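With one protein chain withheld, the remaining protein chains of the complex are depicted in position.
Chain IDs A, B, C, D and E follow the sequence of writing; residue 1 opens each chain.
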């Protein structure tokens, strides 16, 4: 079990926008326990925000490279983007808890009970999220996804620019039966707190959920898997991988 | 958001066994944050342990009556039995977070990733849990349930009596592909810690998971639902309910 | 096999409204075989009508207590409320056939073929029914639920008050593809017969379906389960249960 | 509603074995109400028993032709073979209730609650039944299918020849968790009654279930669908159909 | 493996409209490899087009009779109607590849990825297709079905008559999220090519897909099943079947 010592957690922003990393950091610090030290980092390869599964592959690879280098310094890690790029795979490679924003938000919705909707910044992203929710077994509780149709000036400020529209989308989903609403995407970190008073059901912040759930998992003291499909990949020949990543992918179980 | 003040949580044992309540309390205190005050209570109506859905209805009603009387003194509540008797329904009635052992353990398994198995003390209980897991959308990840076939002397000591058998059941489920194992039933509270070293995948304790997840949910600051099927039942005529329960079932939303 | 002797069946109204019991009795008598003796009873603890899962737990417990006292006098039992409070659990405890209105209506819809919709008196109840239908495996055939949005004066007369609106809801569901329509809730008992001429697909009455299906099951001569999760709960210590209920929950299989 | 008048029902054997028709008739008469007149008929085209979906198409067509000629003389019809050849389609064409053995047996299992298994005479038939159960939404309750591996001398006497093996298959399925067992195939009509005393869970006879459920449906007074995919096929040009079948397929809705 | 020799394929029109057979033939020839010889045939029993499952049974039987007579002359067969009447069953009977328009179009949609919609000529047919898609495991990708509400003069010319309406239905489904659109029904054969330029996602022609997929399957050199539920029906007694059909249904596996 966890001995209430100081916990160090890392939130990686797997897209290249430093302004989004700042939003993530601010919300993570608000959400964390006093005894938790929050660190953030930003990948140096990829796109401004992750809107499609193809972009998520690029983000996952960049996150792997970064995590391979630094994971030994932390007690747990969040890959801080919706769509959870590389999250399931990083769980396999790393001996510490790894969480994604989507799965953490879904766990919160699951524990609140009833149905949930998702409100986010991109319309296109809806089908991807729907697939993910289906793959994670949550379809029956899913009321639907609403995304901003209009273009936004800056992913770092869309949260404030589009606040009124986002609030309307929340209220519409409540009318359709949502018992809670997930505000999706790191760029919306913190919005839940701002508009909670105007929405008659709980709002779920991905970053806040991920921090709290990660703390719970780290404190759970779950050791690494030594066997099976979630244990580290068996050692094998490799080529042109960064030394740190080769150390994760290529290492054996012995 | 939650202001790291002291949090008061209640764990109700919905069966009448005080010895099980003691196990719950010990594990809950080990799992909780230093700033969390842990309280426990035991229902005064029902059976020695809950093994069937019919017994769970009796337990749920008893838990409702108890919760109706005292819930205003707490920040969150756990109904501390597997099978989550009355949990979904209490979420509807109470303005504070309510969690069950099963849903909290499932949330832990969900965030660990991969497949899980459940090991518990009663063979009969397997189909009930299987149904519950299906209703909660987790069937695809479920390797199976193993329960003690033999009778046990005392629900308060079965954890120690049957340790060797329970360990073997865990190891068998690992061979079958379980990436984590839930030790089900409040009578097994604490066993996970004891045998973790002998099992090559994470063991999930229901009481510990519920305490940590409840703390996470309370700190999330999710307000009560004011609308929809998870909001308090509309006021209506009633008869022969305890005054406290009448206050919950009969109260309106205004 | 059943020897065309007189059959005694009991319909329990698990809410406290005697006016609803009267509707149930009238419809049950119209539906029953000439050789069937129909009895009804009303619980003395609970609410005026059952609109939420929390209320259903209260109703289930009250129905258990009543059934524990009198079940030996009957050949079969209907718990006469939609949502089937306590029905699955009473099947486990009692050696005679037990049916709920929802499952009986769904069996009728299943045997008619195609898709069905449900029309009822409460909007809020929709999500609960949807969950139930999913858990019972009927989602693919389910067109949707329509409930009265407006308040009604009296649960005993809502059937007549709201007839025009209920008829419109039926017709709308037919347009959406419903091949049959279940009129849900004991308070609507008998409405199907009244408006059948105005709706171009079969209307399914819960009480009528339950009586006919119960007669079919009693005549099937299915004996009690002696083994497995549907057999009576194993004997165990108990506290503060009514003697009759203790006799059901506490009795063994020997 | 049905006015306890005499009801005429027809059971069609869609395979050519008159000995099976005799078994069907005997069991149907034992199961029926005193006020029900039971008729049987046998198709004149097809195979000795229906073991594959291809054979079921042949059986369905033969049953259509026969039903088209005579259905107006009956209040309800059973197509008395497992696999329900042509049943869903005949529901569409005929203005009276049509039932199949499989769907009626499944409705009985559904109302008994818990899980069911199926025991039948052909191993090959298992996958077909599994598909059917999945399509009907009953997979979650399905423990599995067991069929006779060995050849049998005569489809009309297999019930008696293979009784001991069939009983053992039932008992094995009970051990695996079956709460009831369907004895599948018209050639096993009546076996349930013979071996019920040796099996600790209810045995479900397809013919008996179909007769009782058909009586329940006829007494329900459900009128024909006038609209939608379960209403009669729209009139259209046709060629080389028998006049009666042309009357059903070609007739309009007006 | 297939030795690029000439391949002979047969497309059977299982409805009686020769004008539709002509559309099928034209499109099949456009789709086929140069080395493929395309043959068509039309059943002589049945209806003008297949709009309901009952009509599909009639069509399946007629197609069986025709296939039983001539299948030995071909390397592969398409039953060229949506709804795939008799296709699954013919796979069982015949030693050569058999494909249906629906399954071939679904395979194309599956390999294109994302979600698909279906646009066809009959509204009524929608529920049938929806069921089929569910049974084939494609529900999650299915945006919906749109059918012509209005009557059409002639099934052989509806493709041209209703082109504008059909195009509008396609565009509406694209707006709703369809990533590809299946134009359903042999009477629409060739329309995909005509309107492809006006729709911003791929259009899938059933006949074209079936021809190309059949060629791929024939070239795959998959031999007949010698065992299991997809192998030829075991030999058994039969009556009044055409000699060719009796040869298929009655033949053994030896």
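Going forward, contacts are C-beta pairs under 8 Å (C-beta built on N, C-alpha and C of every residue); 3 or more make two chains touch, one makes a residue touch a chain.
These figures come from a predicted structure and were not determined experimentally.
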item: Which displayed chains the unshown chain touches; value: A, B, D, E
item: Contact with the hidden chain (one of A:48, A:70 or A:196); value: A:48
item: Among A:9, A:32 or A:90, residue touching the chain not depicted; value: A:90
item: Residues from chain E at the interface with the omitted partner, ascending; value: 1, 4, 30-31, 33-34, 88, 91-92, 97, 99, 103-104, 106-108, 110-114, 136-141, 174, 177-180, 193, 196, 200-204, 208-209, 212-213, 215-217, 219-223, 225-230
item: Positions on chain A contacted by the hidden chain, ascending; value: 16, 44-49, 51-58, 60-61, 64, 86, 88-90, 92-93, 124-128, 131, 134-135, 228-229, 233-234, 236-241, 245, 248-250
item: Residues of chain D in contact with the chain not shown; value: 126-127, 131, 134
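Methods note: only the chains that are shown with their structure count from here on.
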item: Most distant chain from chain E by Cα centroid; value: B
item: Centroid comparison with chain D (C-alpha atoms), farthest chain; value: A
item: Chain copies touching (chain C, chain D) - same or different residues, decided at half shared; value: same
item: Equivalent of A-B within the choices C-D, A-C or C-E, defined by over half of its residue contact pairs recurring; value: C-D
item: Most centrally placed chain - per-chain CA mean versus overall CA mean; value: C
item: Cα-centroid distance, chain B relative to chain C, in whole angstrom; value: 29
item: Inter-chain centre distance, chain B versus chain D - centres from mean C-alpha coordinates, in Å; value: 44
item: Numbers and ranges of chain C residues touching at least 2 other chains; value: 88, 92, 114, 126-127, 131, 134, 140, 177, 228-229
item: Chains touching one another, given as label pairs in label order; value: A-B, A-C, A-E, B-C, B-D, C-D, C-E, D-E
